Each structure stands twice: as C-alpha cells, then as structure tokens.
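Below is a structure I'd like to ask you about.
Left out: one protein chain. Kept in place: all the others.
As written, the chains take the letters A and B, and residue 1 is the first residue of each chain.
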Amino acid sequence: MKSFRRELWFDIPSRRAFINITPKVEECLKESGVKEGLVLINAMHITASVFINDDEPGLHPDYDEWLEKLAPYEPVSKYRHNRTGEDNGDAHLKRQIMGREVVVAITGRKLDFGPWEQIFYGEFDGRRKKRVLVKIIGE
Amino acid sequence: MKSFRRELWFDIPSRRAFINITPKVEECLKESGVKEGLVLINAMHITASVFINDDEPGLHPDYDEWLEKLAPYEPVSKYRHNRTGEDNGDAHLKRQIMGREVVVAITGRKLDFGPWEQIFYGEFDGRRKKRVLVKIIGE
Partner (left out) sequence: MKSFRRELWFDIPSRRAFINITPKVEECLKESGVKEGLVLINAMHITASVFINDDEPGLHPDYDEWLEKLAPYEPVSKYRHNRTGEDNGDAHLKRQIMGREVVVAITGRKLDFGPWEQIFYGEFDGRRKKRVLVKIIGE
C-alpha cells in the first residue's frame, strides 16, 4: 500500500470565498504515483469546508446567499460561541451544511469524476492562514 | 489490495426521487470478492446525492417537503445559476444538505451496517440519465 500526504495552504483576504482546488489535488495524485485507491480531502479547520460541486460563477453567490439565510453572521451576539470573543459562530454552522471532507475514487491514476465534478475549498472565516489535508492511499 | 469499480445508471422520470440502492451495492461487493475494506458510493452528478437513512415510506416525502422549504425550486429567477438557462439552482443546494457520498465499512464480506441503515440515491433534477459510482478497495 502506498500513502501520500500534503497540506494545501490558504490565506483568503475576505471572510468568505469558494476556491477550486481540483488542479492542486490532481498534482498530488500525479506525485503520489497511486493508480487505484482513494483520496481524502478535508478542511483542517472547523470553520471551512471541502465539497464537490459545479464551477459555475452564478452558483457560488447562490451558495453564499443561501448559507447566510440558513446561518446568518448577525446578530453576532446570538451565538453563545461568540462569547469567547470570536465572531465566527455562523461559520461553524455553515461548515456543517457544506461538509468537512470529500472522498474521491482513484481509477487508472485519475480522479474518477462525473462530467461536472470539481473540488472546492469553502472559507467561512478567512483573513488568516488555514489548511486543507490531501491524503491518498492505494497502490 | 483489491479494487473494484462500477457505475450504476438511473433515468428517473420525475424531477425528484429517492431510490434504495443497497441491493445493487451488495451485488458489487459480492462480485468484488473483497472481505475487509471500504466502499465509497458517490453521485457522479452535482444535483444528486447518495445518503444513508431509513427505508420508511413516510420519511421520503418528509425529506422532500423539508428540502423544498430550505431550498425552494421557485422562484426560478432568484438563483443566479439559472441565468445559464437551467432551472436547477435549487437542486445544487438540496444536494449539499443530503450529501454527495457515503463511505461504508466492509467486514467479513458484508456491508457493516446498523439495523436500519440503507443506501439511497437522491435525485433532485431528474428526467435524464445520471450515474452513481461504486468504488471498493480492500482485500
């Protein structure tokens, strides 16, 4: 069994953003030499997500607006979590909707994807350095 | 390490539906010959889900009604994604609630399930051919 590990680092200048990380995961896969297996891609922080959806520019503001409706940033004081002095209570909720991680099949040295699947990093409390883990196992 | 791959195809005549795919995944597992490992089952399309819950006929309309409340189909024009000419903006949101994929343990050649766990394909934008990937690794 082969295994491969890499951290992808982000320092998003805004509070929220969606970044297509598919090319970076493909680089990891190539470097790993794994032909058949699984790749786990997960946010290492608890106010961020990794998810798979469409790289369509209208969809991302739709997600943003929807998440803000389901788990609004304000009023900041309504989240007990924010009594710690943070203001990211909403980000912990948004991340649960969008998910922490994806697992993708590796077949014939490639990400085994449908036609529109792309991997995204979802940032809900940016403006500081945060990481995504890429872990590949297989042979 | 053994690996096995199969696509399950669907052509759901309605916009939305939930289909129990557990027997099809069990067939894949049998054919794979894997005794110990993991199986990944994921929608290959971004307006569909694979999830695990109860095969109870009241629950599925409950899910449908709930998802329609959290991410309504109408008004179609409220989704920026629908400016592409599609009308499935809501389906991209519903899929995030229900999830893209499940990973199930394989123990003693069986899906290692609790008493009521069943695997479902959740369609949110049907009336065309779509696929689910079953990828098994183990030995």
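The definition used in the following text is that a contact is a pair of C-beta atoms (placed from the backbone, for glycine too) under 8 Å apart; a residue touches a chain by one contact, two chains touch by 3 or more.
Since this is a predicted model, take the numbers as computed values, not measurements.
Checked against the hidden chain, the listed residues A:Arg15, A:Lys35 or A:Arg100 yield one contact partner: A:Arg100. Considering the complete assembly, chain A touches the hidden chain via residues 1, 3, 5, 38, 40, 42-46, 70-71, 79-84, 89, 92-93, 95-97, 99-101, 103, 131, 133, 135, 137.
In the full complex, chain B contacts the hidden chain through residues 1, 36-38, 51-54, 56, 58-59, 61-63, 66, 70, 97-99, 102-105, 107, 112-117, 138-139.
Definition applied: only the chains that are shown with their structure count from here on.
A straight line joining the Cα centres of chain A and chain B is 20 Å long.
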